[in-house]
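For this view, one protein chain was removed and the others were kept in their places.
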Amino acid sequence: MNKKIKQSLAIVTAAALAFGLASVSSASAAAKTYTIGYQGPLSGGEASTGIDEQNAVKYAIKLFMAKNPTIKIKLVSIDDQGDPAVAGTVAPGIGTNKSILGIVGPAYSGATIASLPYYKAGGLALISPSATRVSLTDPASPDFGSPVFHRNVATDDKQGPALAKYATKGVSNAKVFIFDDQSAYAVPLAGYVTSGLKSVSGASLVGTDSVPNTTTDFSPTIAKIKTSGANVVIYTGYYSQAAVFIKQLRDSGSTAVFAGGDGVFNAQFAVLAGASAEGSRLTGVAGLADVGAKVEAAFKKSMGVSSGVYAVEAFDGANIFLNGIKAGKTTRAAMLKWVNSYKGKGIGGATLGFDKNGDIAVGGFSGFTVTKGLLKNTGPVK
Amino acid sequence: MKIRNYWNLRDWGASVWEGANRTKRVAIALTAIVLVALLPFAGASFLATPIASYDAVLVYPVGIFVLMALGLNIVVGKSGMLDLGYVAFFAIGAYTMALMGTHTGLNTWEIMPFGIAFAMIAGVLLGLPTLRLRGDYLAIVTLGFGEIVRLVVLNSTWSKGPNGIANVPMPPDIGPLKFKLDDQKVFFWVVVIMILLTIWMIRRLSVRRPGRAWEAIRQDEDAAELMGVPTLKYKIWSFTLGAAVGGAAGVLYASKNLFIAPEMFTLNVSILILSCVVFGGIGNIWGVVVGATILGYLPDRIRFISDARMLVFGTVLVVVMNFRPDGLLPRKKREKVIVKKEVVA
Partner (left out) sequence: MFKVLIDQFWSLTISGVALGFIYVLISLGYTMVYGVLRMINFANSEIFMWGTFGTVVTNRDLFHYTQLSEPAKGFKLVFVLLSALLVSMAIAGITAVFVEFVAYRRLRAKGTNRLATLISAIGISIALSEVMRLLTASRPVGSPRVLEKLILTEVWGANIRLDTVITIIAAAIIFFILERFIKLSRMGKAIRAVSMNEDAAKLMGVNLNRVITTTFLVGGLATGAAGFFYVTVFEYTKFNIGFTMGMAAFTAAVLGGIGNIRGAFFGGVSLGLLEVYASAVLGTQWKAVTVFIVLVLVLLFKPNGLFGEAVQTTRA
């Protein structure tokens, strides 16, 4: 008994220490190395978003190092699980770790708000590919992220009206039902869709619901949709739930138009939902796959997986930092200045650059329609 | 089982403590406190956490976990009630701090009594109807209570729903000790002081009437009732004291994290804190402290294996529980608790 316990504890401790030492030794690498970080959920329930974004960052670094063999880039994976509580624990360490020049991320708005005080104190430039909450770039809000926070994704208040317009396009006498998944992303977006709907002539809001994002049985929501007589259904949550929902909606015999925001805008949505997804209208920003089949093929060849959500945003964000390093901006202060005044082109051909609040200068949403299992770009929503 | 042959740190500690006179005891206690207070300076050693900053980890999760585990230990360890909704009190404390801190201009120390009071009121409100239930029925009801608190906060506008509350003020400086973002030593010392106060409170209560009543309730509630112990009253006391500690932890946490949102107060937190209590040694203050320290610290220490981190965590729970079912530092009175079949009978 006695021995066994000692042994088991010794093994656990030894293993932990061995791992620890290994990590420490790998951390102290050569001098000509520069470090950037990616922050987002890399474990936990939201991990797929973070993994997709981080893959795009890794891809950008890979391309950059192939072109610039004299510069080595090290990527620090900052796993905040998309959870503000975890972000509050990791951010102080990152904020004071001066070797990190900039961060692509944080991916989630809640985690961003929890991290911001530390990054502001550390003067660490952030370019988030997916934190869309309006307050982050609103000077009047307590969460205002300037000067360190930037994002190259359009905000909820721009997407809301675009989604409202695109969802009701060509539907005469549109009766709209809006529901969200209770998340910090979906609830505000639903609010902006609702207010955007007012400027669409002939459209009216006939019902709402708020469905926890762990739900798979949508029958009460579908009952509500049927009772309300809606012919347009807008969901502001994420693609996995949307896929489960749209199947149930179609199986129930409803033919109402289904529309979703950039949380649903994911190739996986069409894969998961199969034939039911056909004709769904999504707003989002063009992805790598949309940028060009060639780019996507190169990505897949290099990374071994397809590109995922916010890949373009993460890729472009990483490139802003990498170009900065190439231009000799190797302190945080220089990097922050570089990012604030950056002007360049993204992989999709869009102009990259941030206004004084950290928002991307130009940026809009495109409408996509699911056609034969693929997301087909129908051009910017006007 | 022969206690001498047992790999037993707890008995060794107890024998040293009992063999010491008053001066020696004071010396031991002071040394221990000083060593703990110096912990944040050990950041450059093998203790350092990759990615997360070491002194921040010491405050949360480690310090706050120890505090909450001590609070939960009053309920689960001392009086033997299984509470799976402890996070509710933590959330109430945190939201009290966030709402009052952003709306009233009171500082952390002034809000602390409110946070504790609200948590205690919630404890009484929940306890009165439910503490008549036993065992696993109590577990599910408390679990439900924890979820209800989170969902109400999530679905309400006064709490800003899923957006959470940002810009919670930091505590005001205490003399020369300044609360800083990039250096959280002062936070750590404050947590340590709160932990010491809690330990002091539990130790005082344990040797007095409430402690004896809890012990009796834990061992056999019916017998205790028959012997004239007002069980419901003492159960509610234990519940409320646990809630108070949870509320205090919540207030401090909100003031440290500066931002709180409903997603931070899920059932997982309750389960994690319960794991800390049982892992360390249920009912034994030092065991609980050790357990919470390890479980709070471990996930951040092993961040370099980021992918399999929680897998390791789960495996450690299984392995340690199997080899040391009474926890790393089990409680002293080793009577086997007869709880096997009391629920349905």
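Odds and ends about this structure:
A and B are the chain letters, set down in written order, and residue numbers restart from 1 in every chain.
Simple rule for what comes next: a residue touches a chain if its C-beta (ideal position, glycine included) is under 8 Å from a C-beta of that chain, and two chains touch if they have at least 3 such contacts.
Source: prediction; values computed, not measured.
The residue touching the chain not shown here, chosen from B:Val152, B:Leu177 or B:Leu197, is B:Val152. For the chain left out of this panel, the touching residue among A:Ile78, A:Val211 or A:Leu282 is A:Val211. Touch with the chain that is not drawn comes from one residue among A:Val171, A:Val244, A:Ala298 or A:Ala334, which is A:Val244.
Contact residues of chain B toward the unshown chain are 76, 82, 129-130, 132-134, 136-137, 139-141, 144-145, 147-148, 151-152, 154-155, 267, 271, 274-275, 278-279, 282, 307-308, 310-311, 313-318, 321-322, 325-327, 336-337, 339-341, 343-344. What chain A contributes to its contact with the hidden chain is residues 43, 45-48, 51, 182, 209-212, 214-217, 219-221, 223-224, 226-227, 240, 243-244, 247-248, 251-253, 268, 271-275, 373.
Criterion: only the chains that are shown with their structure count from here on.
Partner chain A is touched in their complex by these residues of chain B: 5-7, 46, 49-57, 60-61, 102, 154-155, 161-164, 166-167, 181-182, 184, 256-261, 263-264, 300-307, 309-310, 316, 319, 323-324.
Those residues of chain A that touch chain B in the shared complex are 1-2, 4-6, 8, 12, 16-17, 19-20, 22-24, 27, 42-44, 76-79, 83-85, 88-90, 92-97, 110, 113-114, 117-118, 121-122, 133, 135, 142-143, 182-184, 187-188, 210.
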